[in-house]
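Just below is one structure, and these are the notes that go with it.
A single protein chain has been removed from this complex, and every other one stays in its place.
Labels for the chains are A, B and C, by order of writing; each one numbers its residues from 1.
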Amino acid sequence: MWSLSKITDTIQNWLNQTFNPTWALIFEMLIVGVCVISLFAILGLILVLMERKVSAWMQIRLGPNRVGPKGMFQSLADTVKLLVKEGLTPGGADKLLFNLAPFVAMIVAMLLMAPIAFAKDFQMWDLNIGVLYVSAISSVSVIGILMAGWASNNKYSLLGAMRSGAQIVSYELSAGLSALAIVVLTGSLSVSDIIYSQADGWWIFKGHIPAIIAFVTFIIAVTAETNRAPFDLAEAESELTAGFHTEYSGMKFALFFLAEYVNVFIVCAIGATLFLGGWMPFHIGNWQGFNHVMDFIPSSIWFFGKTFFLIFVIMWFRWTFPRLRIDQLLNLEWKYLLPISMINLLLITAMAILKWHF
Amino acid sequence: MFIVKYIKEVWGAVRSLLKGMRMTGYYFTHHKEIITQQYPDNKAILNLPERFKGEVVMPHNENNEHACTGCTACELACPNGTIKVITKFEIMPDGKKKKAIDKLVYHLELCTMCNLCIIACPTDAIKMAQTFEHSVFDRNQLTKILNNPGSKIREGVE
Amino acid sequence: MTTEELKIKITELLPSAAFEEGGEWLTVNIGSADWLSFAKQLRNEGSLFFDYLFCLTCIDWKTHLTMVYHLTSTLYRHNIVIKAKLNRDKPEIETVSNIWKTAEFHERESYEMFGVNFLNHPDLRLLILPDGWEGKNPMRKDFEDPVNMIKL
Partner (left out) sequence: MYRQTEIIKDSSEVSPGGGDLEEGGGAEFVINVGPQHPATHGVLHLVITLNGETIKKVEPHLGFIHRSIEKMCESLTYRQFIYVTSRMDYLSSHINNHGCALCVEKGLQVEIPPRAQVIRVIMDELTRIASHELWWGAMAMDLGAFTPFFHAFRERETINDIMEETCGARLTMNYMVPGGVMADIHPNFQKRVKDFIILFKSKVDEYDELVTGNVIFRNRMKGVGFLSKEDAISYGCTGPTARGSTASCDIRKLYPYEVYDKVEFEEILETGCDSFARYMVRIRELRQSIKIIEQLIDNIPEGDFQAKTKAVLKLPKGEFYSRVETARGEFGVYIVSEGGATPYRIRFRSPGFSNLSALDHMIRGGKIGDLIAAMGTLDLVIPDIDR
């Protein structure tokens, strides 16, 4: 059976045989870089189309259905439109920061790709503090938004950026605490260790109710962290027209747009890794026969299936719920999510010590 | 009990959210509920009701005859100055002069489809057509002359 | 209160009030100087209690302007129409926006449309017309706008 890890192994062996180790590493980095960028582009196209189709079907509409078969090339056409559109910079804007902001948002999203295991033994960088790395880097994304909001010289943008600052910083807490619950159970911060620890069942099943609570808190917190509805106060089109990216147009806007979707993908991938076993197929304890059958499905399909399921759930939120108000948003975090996830972490720790989980 | 109240509150909130998600989830999976009409594609089956007010037209019969006597009732009834009746005098075979329309100018760009001219017309010479695609490249094309060139008033219409 | 009772009551309050016949509701003509004190009485007198000003407008009669106030009581459901004659060249009347708050916007509208100057109005500025509007008041009968008005 083919697997992605075999392909990477072949490429690495060939590079090491042909060039000296330094050049081989450089070439590997280049290949990875190209792969990440193309993955970015493809993810952007797929997720935008998916969002439009999901929203359309929930709203009893058809959605894009003109460009290509069943409208499949709609997002491609949109990209071309955005590429040829003029990227305006407002007169009073801070030009450097204004133009830098989309790239900051983009680079943060790219950095977050590093520790994600897309398939069995197919990971860019299996660093031993993977979870910590993710929560550290993802908080940098607020800087891109603050930069955009400040540099635009627009009051709506400023308000949106300030809202987003308060929001992302608060929701980091409960996202981190929920991730910590799994770290406590696994005893490791490394992404691959966490996945291998779920070989006999995913944590959401093994960890009883506290793990489910941690999962729900995690989903809510990351929805807020990625500025998705119902927590899209930074954009809030009916209040702040478009929030922090009011003044952006053309490709600079597209980069923000893309970064949002890639961020959604990444947080869902992390959620899938932590709670749903990443690329690990659906295994039940000691049922060897069943587990063996499950192994026939390639690990990359498991990973993308779980991730896209979580993305769908987040989209489902977006197209069902109204937006919260800024004070309610912070209330939800500080009065509900944070206490719940703290008590939950306590429970999970006790459970991990007493070995009550499966 | 504070804790019980707290948990009840959280549970009630989550339940209300799930209810909404069930609703959207239902429509997500039931595609036959989709109500979109794909407009230019469904032109063949697009039936507009006969009362639909699209634009004012003047029906002519096969002999290129209409029923307009040029009484200017429509012009007077129109609140926007949409209709302009230009009359001329035709010399009848018996030598009498008779008033008839030369042109009935209709400014579609001013028309609000209020139907007042149709009601005012004593001879039912004009009626509303069911067309609705009025966009043109030049505004002047919206000024129409309703009577066909060379048309005459139908026999017996006074 | 019926119209007759209202009539008696109002004659008590304001002997100079003149009644107009023929309207659907009791119509009272008053002098513009009496308006503020009369309005306060209409609003606060227990048996009148006209707490809802549902229409405020002005009419240009070419020789003079008339302010028309339609009042009703949400308690007794009786209606009254007050009319005050104004000088066309220098129309001035006391504001009632402190008695009925809705009058604030309606008076601003009358101010720009008819040029009626409402004395002691808290915020008498243009509401509907564009900033820096110069010229006559659009709703007056002698107003001509060669650019935006189409004569049919």
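Quick note on the criterion: a residue touches a chain if its C-beta (ideal position, glycine included) is under 8 Å from a C-beta of that chain, and two chains touch if they have at least 3 such contacts.
Keep in mind that this is a model prediction, so the values were computed, not measured.
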item	value
Among shown chains, those touching the left-out chain	A, B, C
From A:Lys6, A:Arg66 or A:Lys155, residue that would touch the chain that is not displayed	A:Lys155
Selected residue (touches chain absent from view) among B:Ala13, B:Leu46, B:Met92 or B:Val136	B:Ala13
From C:Lys40, C:His64 or C:Lys101, residue that would touch the chain that is not displayed	C:Lys101
Positions on chain B contacted by the hidden chain, ascending	12-13, 16-17, 19-20, 22-24, 35, 48-49, 51-53, 77-79, 112-116, 119, 128
Chain not shown, touching residues in chain C	22-25, 27, 51-55, 57, 59-60, 68, 70, 74, 77, 81, 100-102, 104-106, 109, 112, 115, 124-134, 138-139, 143, 152
Residues of chain A (touch criterion as defined above) contacting the omitted chain	55, 58-61, 90-92, 150, 152-159, 163, 229-230, 232, 236-241, 319-328
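The working rule: only the chains that are shown with their structure count from here on.
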item	value
Chain B and chain C, separation of their C-alpha mean positions in angstrom	41
Separation of chain A from chain C, taking each centre as the mean of its C-alpha atoms, in whole Å	63
Touching two or more other chains - residues of chain B	none
Chain A-facing residues of chain B, complex	10, 17, 20-21, 23-25, 27-28, 31, 33-36, 38
Chain B-touching residues of chain A, taken from the complex the two chains share	54, 57-62, 316-317, 319-321, 336, 340
